[in-house]
Every structure is written in structure tokens, then in C-alpha cells.
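Please find one structure pasted underneath; my questions will follow.
Removed: one protein chain of the complex. Kept in place: all other protein chains.
Moving on, here comes chain A:
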Amino acid sequence: MLTVDCVSRIFQHGKAGFRHVDFQLSKGEVVGVLGTSGCGKSTLLRVLAGLDPNYQGMIQTSAENPDQAFGMMFQEPRLMPWLNVIDNITFGAKRASSQQQAEELLETVGLAGFEKHFPKDLSGGMAQRVAIARSLLHQPEILLLDEPFSALDAFTKMQLQDLLLSIWEKHDTTTLLVTHDIDEAVYLCDRVIIMRGQPGQVESEIHIDRPKPRKRGDAQLAELKEEILKELDFTKT
């Protein structure tokens, strides 16, 4: 579905960004990206989304409509402050049917009744949920999520993770999920890419072959978590 071949994007004379990133996503696969802060995860997503053309390497998609294939949820909510919640969710939507879908999505992210609120009246987590709803409305073939649940409480987070699971089941959306939450990665992803360093490089890749839906307390997942933690260890050289 998506082939990333030796892609680099370097800032500050080779001191930041990421370097020589290779991976492939097959259709319907959910891949997590874990990595220390500043190792270029958001930059990677921006490059993939086509927002940053100054990269080296090759990116190929086999999507039906490569131009419109990507949907992106940014690390910040990036809501239009002058639009209310419901207009923010349908922002950029072309179909007329999206109004109703937006209402439904709003309900699934637990914000029914907030349609007419402006972003300034939302909490950080609420704004993030609106942003999630906005990125899901378009049903893109490849979904890029940049720490989608970072501002949410444990319970809401679990609910929304399950929402993602159900969306994947329904639409078979290929997803690249940047996260800092290792539990989330092992719960949701088929594969986890671990990045390290500045500029960031792919350190290792861990396959998670457990069938979904998984149990959150699964012993084998706990082992994997241990392994990932080791890989991320700062002090390791």
C-alpha cells in the first residue's frame, strides 16, 4: 500500500530530522511508530502526507487515488478557531452526506451536545477528540495519526482505541500511528517501528502477531512491552 524507500529529511545541518527510513505498509496494516521525543516522528508523517516536499528518497503508494489517499491527524488539534465543533469536523468535506456522519462521529467520541461550541470553549482532550473525528470523517485509505490520544484520560483513551479498532475492522484502513504509549502500541498495532537518535533512524521493528481484539492484560503483550522499553532505553548505545 505504501512503500517508503530510504527517505531522509534533515534539518539544522544534519542535527535533526530523520534519516534513511525504510518500511512498507500493506493494506489494512496498522503500524506503530515509537521513539524518543525529537527523533523526527512528526516530521516523518508530514513528509508522508505530502506537506514537506524537501525530502530525499522515494515514497510510493498503490492507493486508488494517490492524491487523496492520506488522512492526517496532527499532533496538535489544529481546529479552525472561528468554526464551531460540527463545522470543524466537516471542514473540507465535499459530500453532503457528511453532516449526518459528523453527528454520528461526534457521538462516538463522546461529544454529543457540543456541536455549537467554539474551540476556545473546549478542553485539550475535547479538542483532540474533535480532531480525531475530523480525520476519520473522510475515511482516507491511509490514515496518519500523530499521538492521537496523548491528552486523554485513561478511560476515554481506551474507548477511542476501541473505536479505532472497529473502524479498522469496517474499512480496513491502513494506519501509521505515532505514539508515546507503549501499551497503546502493543494493543493496537500489527507491527511497531522503533526510532532513535537525532536525526532519527529506524532502530528496530517488532512484530506483534496476537490476533485482535487483544486483551489489555495479556501476558505476552507485557513481555513485548518489556522488549520495546529496552529498545527505547536512552542509556543504551
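By definition in this document, a residue touches a chain if its C-beta (ideal position, glycine included) is under 8 Å from a C-beta of that chain, and two chains touch if they have at least 3 such contacts; residues count from 1.
Rule of thumb we're sticking to: contacts and distances are computed from a predicted model.
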item	value
Candidate names "ABC transporter permease", "Glutathione-dependent formaldehyde dehydrogenase", "Protocatechuate 3,4-dioxygenase subunit beta" or "RNA polymerase ECF-type sigma factor"; UniProt protein name, chain not shown	"ABC transporter permease"
Residue among A:C6, A:M80 or A:L229 touching the omitted chain	A:M80
Contact partner of the left-out chain, one of A:G92, A:G124 or A:P213	A:G92
Residue numbers in chain A that touch the chain omitted from display	46, 49-51, 67-68, 70-72, 74, 76, 78, 80-84, 91-92, 118-120, 138
